[in-house]
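One structure is given below, encoded as structure tokens.
Note that one protein chain of the assembly has been removed; the remaining protein chains are unaltered in position.
All chains are identified by letter, namely A, B, C, D, E and F, in their written order; residue positions are counted from 1 within each chain.
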Amino acid sequence: MKVLPLDDRVLVEPIEEEEKVGSIIIPETAKEKPIMGTVVAVGTDEEVQELIKVGDKVIFGKYAGEEIKLEGKKQLLISRSDLLAKVK
Amino acid sequence: MKVLPLDDRVLVEPIEEEEKVGSIIIPETAKEKPIMGTVVAVGTDEEVQELIKVGDKVIFGKYAGEEIKLEGKKQLLISRSDLLAKVK
Amino acid sequence: MKVLPLDDRVLVEPIEEEEKVGSIIIPETAKEKPIMGTVVAVGTDEEVQELIKVGDKVIFGKYAGEEIKLEGKKQLLISRSDLLAKVK
Amino acid sequence: MKVLPLDDRVLVEPIEEEEKVGSIIIPETAKEKPIMGTVVAVGTDEEVQELIKVGDKVIFGKYAGEEIKLEGKKQLLISRSDLLAKVK
Amino acid sequence: MKVLPLDDRVLVEPIEEEEKVGSIIIPETAKEKPIMGTVVAVGTDEEVQELIKVGDKVIFGKYAGEEIKLEGKKQLLISRSDLLAKVK
Amino acid sequence: MKVLPLDDRVLVEPIEEEEKVGSIIIPETAKEKPIMGTVVAVGTDEEVQELIKVGDKVIFGKYAGEEIKLEGKKQLLISRSDLLAKVK
Partner (left out) sequence: MKVLPLDDRVLVEPIEEEEKVGSIIIPETAKEKPIMGTVVAVGTDEEVQELIKVGDKVIFGKYAGEEIKLEGKKQLLISRSDLLAKVK
């Protein structure tokens, strides 16, 4: 079973906030600060397909996206305009 | 009798929330989370006709679309911008 | 005497809600749900003239359009963007 | 002395609501319903000049337009987007 | 010393409301009704220069424009979209 | 050290309100009325570079722009859309 985001959305699996992603620490208490995730699917829009690839780590606003539960894991459908940066 | 959605809308029959759709479980208590449905008709807009086909399972926001009752079944007329993803 | 809708509006005669339109039943108590009507005139916009014809049955939001009284009958002037679907 | 509407506005002389315009009766108590008027001048916009002619009877929203007093008569400067229909 | 309006603005000297401009009487008590003025300068935008000339009498909304004081006289800088009509 | 405005902004040094600029007096008590300033830098946008030159006196809304302090002097970064007129 696969979720294929429509238009310029991407499907993102959030990285648990207690994790330490290299040297970027997203403070757990910072309730409205951006958070990170791993892209698991990219939408049908060609521009977003060039910009973002499956496996990319992305930073997005805390309240960005719509949450779904997929194979027991919380995932987010996020529009391109709510993706702030990639992390390499 | 047939309902033909206009412009970029699709007609969707929601999947009852107590159903288990493969491994995606939409928790019944999650009142504002996206829900799923099966597309039963696609609008007159050519772009949406390429993107979405009858029979596609789609995920959409809980409050997306306008509800009608068709042959006893609750159905939703949903604009493309409120369709978040397809499920395969 | 004739009412000619301007731009992308259509003139619609609502179908009384107690009527049963084929198998589509619009529940009388559902105060904000879409309702149906018959198109009696189509606006000056060419695109809407291709999309909608006089005699078409259309579904539209409960609060869509502006009401006028024409030869004793309540009618609605509704913009294309508020027409959700055609019924055949 | 003449008032020349600018851009896509038209100058409209409202038809007194107690008048009976053919079979269209605009109920006096219907405070937010559309009302009628006669176009006395058309704006500088070419598209609106094709769509609307001096002498046309038009239907517009109750609160559409800006009121002026011209030779003792109340008149309205109404934008094209607030004109709902012509009456013939 | 000269004020040159930028873009699609015009500089307008309001006509005192107690004045009688031909047969158009702008009632002094009508606090939100359109008022009149004489154009004293036209903005840098070419379209507005074709539409409006210095010396034109214009009608505009009561709260349109930004007020300045020029050589003792109250004047208004008004955008094209707030100019309703010319008077001849 | 130089401030280079980005896009269609200009850097303006406000003219103290107690000053008398030719015959234009900006009343000190008129808290929401437009005020004047001298352009000290023009943004990177080509259109605004044609429209506005360093040294131009401009009129702008009282609350337009973002204030910075430059070499002890209060200056404003103002977008083109908030510049109402030039004064010559």
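Keep in mind that, in the parts below, a residue touches a chain if its C-beta (ideal position, glycine included) is under 8 Å from a C-beta of that chain, and two chains touch if they have at least 3 such contacts.
A quick note: this is a predicted structure, and the numbers were derived from the prediction, not measured.
Mapped onto subunit A, contacts with the missing chain fall at residues 21-27, 30, 33-34, 51-52, 58-59, 61, 80-81, 83-88. Across the interface with the omitted chain, subunit F contributes residues 1-7, 9, 11, 44, 66-72, 77.
Heads up, the rule we're going with is that only the chains that are shown with their structure count from here on.
Via touching contacts only, the remaining chains, with subunit D excluded and nothing moved, are grouped as A, B, C | E, F.
Annotation: the subunit E:subunit F pair of sequence copies touches via predominantly different residues, less than half of the used numbers being shared. For the copy pair subunit A and subunit E, the superposing rotation over Cα atoms measures out at 155 degrees to the nearest 5.
For the pair subunit C and subunit F, the distance between mean C-alpha positions equals 53 Å. In terms of their C-alpha centroids, the spacing between subunit C and subunit D amounts to 23 Å.
Centroids of subunit D and subunit F (each the mean of its C-alpha atoms) stand 42 Å apart. Residue numbers of subunit A whose C-beta contacts span two or more other chains: none are found. The touch graph of these protein chains is an open line. Which chains touch which is summed up as A-B, B-C, C-D, D-E, E-F.
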